[in-house]
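Inspection log for the structure reproduced underneath, given as structure tokens.
Here the complex is missing a single protein chain, while all its other protein chains stay put.
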């Protein structure tokens, strides 16, 4: 049923692939809480996943966009703006590393792949925000969330060059939080989520170990995709207007644990 | 009107003194969102402030308790438990430094005062939580918030020994978040709030400078007591169940700013 | 042999108990590098350990001082000052928790013990520095190091109320680093050391697990007491004059590791 926390709000949600995606759960929750949304993903992902079904269920337009292509992003933002008048929230849970996908060790990276990792997983947030800024697409106190992982702060063997992408992503959130905050009171945060069983996540080496170890160490256990969606709803709402430029751990306490007996 | 975010929830709110207090605003908001509460403060504060008026307005029982006296805390917790069955949230915004009050320089502290600063401002959180733990007073996924300040991480000339009290407070939140989390899924966080014009805050030397400088540096400006209350409501709600052991800045972006032009 | 890094420097070294102590190794290294020192410890510790032998070996006076007793500290500082003219470095590796010693669970602390933990393990640093400040005992660019542990930032089940003591200790280092830095360019830092097999450390519950897990997770393995002494020498030297108010991890990389395969 929902609380009506996002009544009247309009948002853009990137990255919904299938019903294990964080983005999928966020989309459902936002609509349940009263928002209208558009969905977007890369053309190739749109063909693979079940996003069409989600769009129909949520009465949400689907706008294809490759996050590394400016024309696509410009079209996405202008279409959403034309539809909604102004945008109140954006979810950016996008990340992919060709080096990790192809099993390249961190000491044997391909540098073209590396640039691609950064472009898809981090620079894409800048592209989206710069486009919104130029088109004046975000409403006052709009809330932008990018999804990140604690590997931005600490090293995990299998996370490879995604560590740098996430560190960069968190920096972009701070930097644009400053500039867009001064300009139009827009808030920008990253949510650092527990390792989550998603189709995207399953490409990362040793991922099951990540998940089990994190679950055991976290006093409350890992946070699920559904719980992440709940949390995002609060951060999109009017109740968190002064939270910005933060990296917010949503992980059952994992990040503050050293070791448990 | 509210969203009904805390419908059916029961809480204890420490530290409401007058209508400038963060606790006062949180109390009002929680009731607006459907919660039932008890209010508590030190006997001396109860005599000074207008808390009686607040209690009547919110239909909230007032239970006096000196947070450095175990019998008082035990009575508070057992009374609240008897009344409510179990407690879903606690707000701890308590802090006071006799050294700061008496204008003692950080290089000339009185060590009895110093112990008192720590007892009132930090150990009190441990006393409350240990009492709840022993009386099994908190419900599953209960949410505890202590209010802190960034002086726990960075040095502010006039903040004196409160810096240590807040560092200790944040550590207690982590430690008890671990123990009570494992035990009964209780979440414990600190909210690191912008400097706020309260009766308590006004005792700190150079406080107006704190406020203005912070306001100028924060892209969204300082967070007010009302906004803090909004944020606390989200953290008491069921939508943030996996957020625990965190220090959450609620400060318009101040903590992530280096310098602005 | 040494490099002569501390030639002509004078220091006070707290906490040497036996040849497993960090303080013991630091004392040896400092003298090897050309310093003159005085040694101090609590009267009870002086009776237990072999510090007399160390004092003879290093030609170092031993001045008993209970770090919770102002008269003792005042006598220590004035004696050292009278002997040396001015003091160039101080090592504070002092810590003890009666709650941990007596096996009290974190959810069942004795609050008198808790105050004692804080007084011995953290407030003692303030007492020493305030005394130095008042007696004008430290030379320009004097360097003060307190030894801490990562439990100040993350929770370890068995570390108990020492977590708060270390959080407080690190805060005192920052605060006094500010005040004494402005006043006389004194630097104050904490070294956050790997778990180390010392007589003091062996009182902490589950300590062997700490040590082994940390050693496995650290890319370079745990840092030993000898290595800690090497590091302290660099921080006491003139080559690190602008390093202050920092918490410096000396742990083989442990603190920056998430998880290793």
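Letters A, B and C mark the chains in the order given here, with residues in each chain numbered from 1 onward.
Quick note on the criterion: contacts are C-beta pairs under 8 Å (C-beta built on N, C-alpha and C of every residue); 3 or more make two chains touch, one makes a residue touch a chain.
These numbers were taken from a predicted model, which means no experiment stands behind them.
Of the chains on view, those touched by the hidden chain across the whole complex are A, B, C.
Although one chain is not drawn, the whole complex shows that of C:5, C:138 or C:151 it is C:5 that touches it.
Listed here are the chain B residues that touch the chain not shown: 150-151, 153-159, 206, 209-210, 213, 256-261. Mapped onto chain C, contacts with the missing chain fall at residues 3-5, 174, 177-178, 181-182, 185, 187, 194, 219-224, 227, 230-231, 233-234, 237-246, 248-253, 255-257, 260.
What chain A contributes to its contact with the hidden chain is residues 70, 105-109, 111, 114-115, 118-119, 122-123, 126-127, 130, 133-134, 152, 154-155, 157, 163-164, 166-168, 170-172, 174-180, 183, 245.
By our rule, only the chains that are shown with their structure count from here on.
The chain with its CA mean position farthest from that of chain C is A.
The distance from the centre of chain A to the centre of chain C, with each centre set as the mean of the Cα atoms, comes to 43 Å. Each of the following residues of chain A touches two or more other chains: 256-257, 260.
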